[in-house]
Structures are given as structure tokens and as C-alpha cells.
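Missing here is one protein chain; the remaining ones are kept as they sit in the complex.
Chains here go by letter, A and B, matching the order in which they are written, and residues are numbered from 1 within each.
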């Protein structure tokens, strides 16, 4: 005899309301974060991984699109055979391991990087390599921008295993249904 | 005799539902992307145009707000008459053509720019000038930040024809109804 029972609602009316609500629901952003990591600098890569792992820990879906200098984070090793001269120069000038990335400021011959890494250790803050591995374990999607790979002459087998490839349409698709999208 | 017919719904109920739905619909973001291009560096300008043309190709409305150093992309030519000394220095120190923009990394006396442009050509990737023209043809709104113009002493007739002018309120209005807004 509770006034809470909804049994009195005409099923046809309820179906209409539910359909209209579902149409709107489909247009709402998902519980999702999408990052474009354009910069190859240690501090900006670090910031992106802190946000990505934080969002994953909160149960959000996370995608990181690595473009331009940001691609460094996904490179397995420096790989020079079969490249043209300009591509070789690019490969040598862009670091292949996260730990070697320069810091955007204070980069006096690597002093900034060493100091930041060392301070992170003193404070027991996870290193960037550990953060990256943690992000992958937490299911963060790592996507390499195919156009950047083309321009920079990076091939799929130079990238870490399990990395996805995608273009601007993939990014925009993910970003459009995200609550938050950032360009880092 | 189909159960699908909605004719049984009281028109007054239907009108109430539709009105409430429309109120929510008006609060949803449009199929729109808004970019702030703050940086005048070739690689970041390139990234913004790749995103803008990609979004336009997907049928999204796109606005790019050019502020600070980003304004370089909209400048017609260096124009010095009628400027104060400081404004002249700014005008000479900020490039006036997209093709002359420095790259944020590897800018050893212009080597980075030449190398990036040349690699883009090798890969038949559209040049930045072509991308910019393509974006305008596709209907991407190019908006010059009036406050930046004031600070940097850039007048409207130094900007490309057809460029709109706008302030922070214009940007926030567009960004608020966008699915994705990025600061580049």
C-alpha cells in the first residue's frame, strides 16, 4: 500500500519517457579522461602519468595519445637500420627511455633531471618508469599517433609491445565522449 | 494493433516530458571543438591544425582562438610604420609566416624547422601552409584574441582577411558548449 509503487504508471508512458532519457544519456560524456601527450619532457610526461593513474584509480577509463616528441615514452630502443639520414638524426636526438627525458626547465646538462628524480626518490614518490608500468597495468590505453610516427620515421616494432596505433579521428572520438581532455 | 503506437499517451504528459527533455538537451555540449593556440612554435601550430582539420572532417564545429605567440599564424606581413619602439621589437621578434615558425625542440639555428618540413614533404604530409588554408576552407573559425593584439601592438589590418576578433568571453562561450577544449 506504499505510495512509492510505480505500478500505476501506464507502461506506454513509461516506455516513452525511458526512450527519451536513453537518447539523452547516450549524448552524455562517459566517465573517461583523454590526454594528448605532445611534449617529450620528463616533467610533462610525469604530470600526464600522475593524472592518468589517478583517473584509473578512480575507476575512469583513460586513453593517452602520444604525439610528436611525446612518442619518446613509447619507444623500446634506438633503432637505426633502414632509416634515412634525417630520420636517423631524429632518432638520435629524441630520447628512447623515459628515464633519459630532459626536464622542461633547469636542464643544465641533465642536472634538472637528476635532481628531480633524486628528490622523487627521497620523498618515496614513484619513478616515472614505475608510474608508466603502473598505468599500463591499470588498463590505461596507450596510443601512438600514426601521423607522428610517419613524420619522425618511427616504425611499430620500435614501440613497446601492446601499444595501439591511432590517428586524429581516434583521438577525437575518445575526447568527444570524455569528461576531461587535456593537451600536455 | 501494434504495441509500439504512442497514440495512447496523453498529449499533456508527452508535452511535459518533451519540455523537460529539451531543457536538458540545451545544456548538453554541441558537437564542437575549441582550441586556444597560445604557442607560436611550428610543431604546436601543426598539432592544432591537424586536430582542427580532423574535427572539421568529422563534421564538428571548430574554433581556434589565437592568443599571445600563437597570433603569429594570423599575421599577413611584418608591418612597422606607426608602432612604438617596443611594439616594433615584438613585431620583428615574432615571425609573420607559419613557414618561418621555430620548432619547440631541436631549433639549432632553424635546423629543426627545415628538417621537420622536409620530412613532412618526404612523407607527402601536407605542409603547414596548406593545412592552414585547408582548415579555413573547411570552415574552421579563426579568432584573434583582442587583448593579445593590444599587448603586442598588432592591428586588425596586419591580420589575414576574414579573421574574426574576440576576447576571453567569446572563447569561454565557445568552450563551454564544446565537447573538447584544448590549450595548445
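Heads up, the rule we're going with is that a contact is a pair of C-beta atoms (placed from the backbone, for glycine too) under 8 Å apart; a residue touches a chain by one contact, two chains touch by 3 or more.
The structure presented is a predicted model; accordingly, all values stated were derived computationally and were not measured.
K.L.:
Which residue among B:71, B:144, B:159 or B:181 touches the omitted chain?
P.N.:
Checking each option in B:71, B:144, B:159 or B:181, the one touching the absent chain turns out to be B:181.
K.L.:
Residue by residue, what part of chain B touches the chain that was omitted?
P.N.:
10, 12-13, 16-17, 20-21, 24, 27-29, 36, 38, 40, 67-69, 84, 86-87, 89-90, 93, 147, 150-153, 167-169, 171-172, 175-178, 181-183
K.L.:
What does the interface between chain A and the hidden chain look like in terms of residue numbers?
P.N.:
So the residues of chain A touching the missing chain come out as 6, 8-10, 13-14, 17-18, 21, 24-25, 28-29, 31, 33, 43-44, 47, 50-51, 54-55, 57-58, 60, 104-106, 115-116, 118-120, 122-123, 125, 179-184.
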